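Got a structure here, written out as structure tokens. Questions coming.
Note that one protein chain of the assembly has been removed; the remaining protein chains are unaltered in position.
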Amino acid sequence: MNRRVGYAAAVAAVVLLLGAVLSPGFASWPGLRAVLVVASFTGFVAAGQMLVVLVGGIDLSIPWVLNAAAIVLTTTGLGMADRLPLALALAIGAGLLAGLVNGLGVAWLGVPAVVMTLGMNGVMQGLTLGVSQGLTCGECGHYAPQPLRDLFAGTVPAALLVWLGAALFVTVLLTLTTFGRRVYATGANPRAAYLSGVGVKGVTVALYTLSGGFAALAGIMLVGYGGQASLGLGDPYLFESIAAVVVGGVSILGGRGHYLGVVAGSLTLVAVTTVLRAQQVPEHGRLMIYGLVILAILFAYGRERAHD
Amino acid sequence: MPAVRDLQDRLGYVVLAATALAYFAVYTTSLGRPPGSFDYLAILNTTMPLVLVALGQSLVVLTGGIDLSVGGVVSLCVAITAATGGTPGWILAVLLLGTLCGLVNGLVVAYGRIAPILTTLATLSVYTGAALWVLPVPGGSIAPEVRAVLSNPNAPTGLGWLALAVAGWWVLRRTRFGMRVYAVGSDETAARAVGVPVERVKAKVYALSGLCSAAAAVFYVATTTAGDANAGAPFILTSIASVVVGGVAFTGGKGSAMGAVAGAVALTLVIDVLFFAGIDPLYQSLFQGLFLVVAVLLGTGAALLARRRSA
């Protein structure tokens, strides 16, 4: 593992400690559990974002892919437990499909990632709003099926195990498989990777597809957490996913980074907000401090190398 | 094949022309008469803020950077303008503040060596917070005489300001600074090696982007006659979209701010086209998204064709 993962973990530890000192109850398991659950949503979207950032890309379609998946889930699940598998499959499928189209556009049509995913965000937003008639459709009011909501109950919510599973999946994929090697090679030098027989386009498509899948997963979990789908559910997660990736020590230029760092990054971001809320800092103060914390972290270990 | 390559360079104008034609056609068929001067003026006044933000964004993109904080700077400046009633003195102060916000970005990017997307992501949060602080609830006002000068709904004052923006770019392009902007975007290391003061160029470019965002904020308040601390948020993605449609390359060094201006106008027109074409407004972003991707595909397609022919 690299040095930046260590930094990311250290920062997360410092913020959590600070929270424990500043606000009573933060250090307790219920307090920590709340932070972990909220951080898991960031963790899911950041997993996808990280995968595309590793090859020097970016996914701006996360907000509405997430939102679309959330609405697909509630409108096909209809609040019934026995419809949940179908609803899950459709929601994840929608995310994967959007990601696949992103990947094909970027890799095969050569559309810059910013443009392709920005366009996809618009397409998903339009489709979601249009098909659900602005979330006024007959099925739109349904709650998430009970088993999904149960993921967030108990001393150790099963949602956290889902996050653990996702973390294992991403880590194993990147560090132990040939696919992972090809990902890092593509990120480090796409031309050299291509000339060494790496199917750069295929790798790229797979990563964008996975990112779509992770955005959908986040949408599903958010619906389970909140009970219902809403419009604008994904909006906070666009910049939050990028911030988590970078605070997690992943190089925005590609080729470097590990998901463990991103987990720490997600924790840091959510803990900062939680601590500030507990301190009753008003929203404008939270936003400003949040920005300054990210800036400070960037200065600490997010700098590019000197020029000479 | 210079003619085809020109299409890539002039993507913004081509797209604008196509969109304007479509606008004219759907307007005329749906209302039974061609659009009049009042319609053009309304479009001009609506589009001015985006034109200005896109202008600043394109400068940054030309150096190979990106400015996400335009959303925050616009919000902050909207908040201050509306909260103070937008008197000329305050407008000047707002323009200065916007420039300063941009300069901070530039200094962090250039001397702090932090990637532009990350720097401006962080400052976006700071500036948005500041905007909320100034104007916690939407409201405020703007002096009527300022409104009459900036975005008069009955007189084409906006045209003058648009011309000023275009002229500003024209002059900038022909200064040594203008050449250096392209040099930095083209190859930073090489530019440094031949004596271009890369750091100063970057700092200035971000400061200019801040100034453009501040000016956009003033126009925004003049047009809507009130302020909202979240007014800037949509400009992040729309300014990037304008730059893209305008044919400015994200790798830097290629394109023109005028393309981005054309792109901004085209993006505004598309909304009207969809409206007059009778498309459910809920589907609006679907078509905007497609428009963005198709416009860029058109550009890359042309570039590909040019390469094929010359090979």
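Note that the chains are named A and B in the order they appear, and that numbering of residues resets to 1 at the start of each chain.
The rule we apply is simple: a residue touches a chain if its C-beta (ideal position, glycine included) is under 8 Å from a C-beta of that chain, and two chains touch if they have at least 3 such contacts.
Quick note on the criterion: contacts and distances are computed from a predicted model.
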item: Hidden subunit of the complex - UniProt protein name among "Xylose transport system permease protein XylH", "Sugar ABC transporter ATP-binding protein", "L-lactate dehydrogenase complex protein LldF" or "Cytochrome c-type biogenesis protein"; value: "Sugar ABC transporter ATP-binding protein"
item: Touching residue (missing chain; options A:143, A:169 or A:184); value: A:184
item: Residue touching the undisplayed chain, where the options are B:27, B:182 or B:291; value: B:182
item: Residue ranges of chain B at the interface with the undisplayed chain; value: 171, 174-176, 178-180, 182-183, 185-187, 189-191, 193-196, 252-254, 311
item: Positions on chain A where the hidden chain makes contact; value: 176-179, 181-182, 184-185, 188-189, 191-199, 255-256, 308
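Everything below uses one rule, namely that only the chains that are shown with their structure count from here on.
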item: For chain A paired with chain B, centre-to-centre distance based on mean C-alpha positions, whole Å; value: 29
item: Contact footprint of chain B on chain A as seen in their complex; value: 58, 60, 105, 109-112, 114-116, 118-127, 129-130, 133-134, 239, 242-243, 246, 252-253, 283-292, 294-295, 298-299, 302-307
item: Parts of chain B lying in touch with chain A, wherever the complex brings them together; value: 66, 68, 108, 112-115, 117-119, 121-133, 136, 189, 192, 237, 240-241, 244, 250, 280, 282-290, 292-293, 296-297, 300, 304
